[in-house]
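Other chains of the complex are left out, but the ones given are in their true place.
When the chains are written out, they are named A and B in that same order, and each has its own residue count from 1.
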Amino acid sequence: METDQHKISRTIEQLSTYESFKFACHQNHDEQPMPSIEVLEKIVSLNRSILFPGYFGPSIKNAKTIRSHIACAVEQLNVLLTDQILAGLLFNRNEDDEEGRKNLFDKAQSLAAEYISRLPKIREQLLTDVDSTFNGDPAATSHSEIIFCYPAIRAVTNYRIAHELLLLGVPFIPRIITEMAHSETGIDIHPGAKIGNYFTIDHGTGVVIGATAVIGNNVRLYQGVTLGAKSFPLDEDGNPIKGIPRHPIIEDNVIIYSNATILGRITIGEGAVIGGNIWVTEDVAKGARIVQKK
Amino acid sequence: METDQHKISRTIEQLSTYESFKFACHQNHDEQPMPSIEVLEKIVSLNRSILFPGYFGPSIKNAKTIRSHIACAVEQLNVLLTDQILAGLLFNRNEDDEEGRKNLFDKAQSLAAEYISRLPKIREQLLTDVDSTFNGDPAATSHSEIIFCYPAIRAVTNYRIAHELLLLGVPFIPRIITEMAHSETGIDIHPGAKIGNYFTIDHGTGVVIGATAVIGNNVRLYQGVTLGAKSFPLDEDGNPIKGIPRHPIIEDNVIIYSNATILGRITIGEGAVIGGNIWVTEDVAKGARIVQKK
């Protein structure tokens, strides 16, 4: 009978054959390690301490220390983000690609700087989200509580960061950032989605917002709402065609209650209210109010 | 063209203007830092090691060591909790408030002691929850497995801790504690809810229990169940009126299946069974059995 030790040795050899690992293994080109989850978490923390100083990161003792804190955090962010953007660019690169690593480093540096220049706008947007959350939740005791405790603000922060990076053409990293929030909050927003101001998600667990969804201003979603794709055209090889708009358009001032599933490139008209637990695959008129059949 | 370095410096200045940060920044009064997520996690761990010694915290070698372990954990809890309650009281304080910091420290000390005195009752309640979970789950192999592995027990533990703190008038901290469990388990129980004994949540992801919900004894909820608010009255300024009962009352021995949404101050009568995926906005009679329309 095979001994334990032999069984282990045999398995090591099996797992080390090219046949076994060829599709399962990532070899790094150019000595660049994979994007690092740990560093990306640090990056998100830095963003949060820049966007909401004093709530996250070091205590803010007085207005004079804010600038010093922000300068420090932005410089750190610049260094770490450049490195991770580079990791993303290299990860994505076709091996035959002629673009040299040196160029990619320069590109990463300028993408990081451009991202940073968008932080003031991101802060503004998030403050509108905090506002609408406060106005819509009788259980909220203060804006502070929302900024510090509410998982939806955490998820939307990650989304707004990731969305800007995706607009700049950074590969791979945006998705990792929204998946971090997905894991922490159960809210899954694809970085490609377009979302207006004054956006509220209440409770949030189970919310899914697809890559081509478009959401107007002052929209409120409850837990378990899906804005998904119904079906998608295949190309000649039977593979799904990438990039086709396939998720809903949600116009301004819409409310969608818990566990509603909205599928396909349909439009939910301005001010509509969608009741919970329903399955919607066709357009809904402005101001309409639809609920589950009894 | 603007250099990267200049772009970064300019952004630092922008983010440091009063206009930009005024609603986004928390300055600490009285040198007291924000409540600390990290310390609150330690506090929850200490509670768990006191409530279920040997399952959490250090190994328990024999009955004699239990007392020593509990004494140690309670004293640690006292120190850390006093500090976090103080942070919560200060965080919440109106700056014009006359109540001095010294008084708040004394208040924090006595709130911590009072909380600690309620731990035996919390342990009793949780043991009823373990019991009902075991009796209702054919997959459970032992009480031990439930205490150690089941996410719902973790979520309900955090809720029962947070609920006592909220009853004592501790601001801010209770919500953070239930949000921790929300993040880990996908179960979102507001600390204000009232929940009886022998309470079971199965699987649990997506469960939402609102701030004014009232739940009797021996109630069982499945994953994705919402006990939410339907709509809420606004005050003269158009803000939601806080504190009005707006979530359901669930009487004893009710079972609610997965993804059901129960909204508004309605009553689900004793022994009723609510099928999954339905949207309920009106009272349900005792013993009734309702399911989704086909």
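The rule we apply is simple: contacts are C-beta pairs under 8 Å (C-beta built on N, C-alpha and C of every residue); 3 or more make two chains touch, one makes a residue touch a chain.
Model, not experiment: these values are computed from the prediction.
Asks: Note that 2 identical chains are shown, then give how many the whole complex contains.
Replies: 6
The rule we apply is simple: only the chains that are shown with their structure count from here on.
Asks: State, to the nearest whole Å, the distance from the C-alpha centre of chain A to the C-alpha centre of chain B.
Replies: Taking the average C-alpha coordinate of chain A and of chain B, the gap between them is 26 Å.
Asks: Where on chain B does chain A make contact in their complex?
Replies: 4-5, 7-8, 10-16, 18, 20-21, 23-28, 31, 33-35, 91-92, 171-172, 175-176, 179, 182-183, 186, 188, 190, 192, 205-206, 208, 210-211, 224, 226, 228-229, 232, 238-244, 246, 259-261, 263, 277-279, 292-293
Asks: For chain A, which residues are in contact with chain B within the complex?
Replies: 50-55, 59-63, 66-67, 70-71, 74-75, 78, 109-110, 112-114, 116-117, 119-120, 123-124, 126-127, 130, 135-139, 141-145, 147-151, 184-186, 203, 205-206, 222-224, 257-259, 275-278, 291-294
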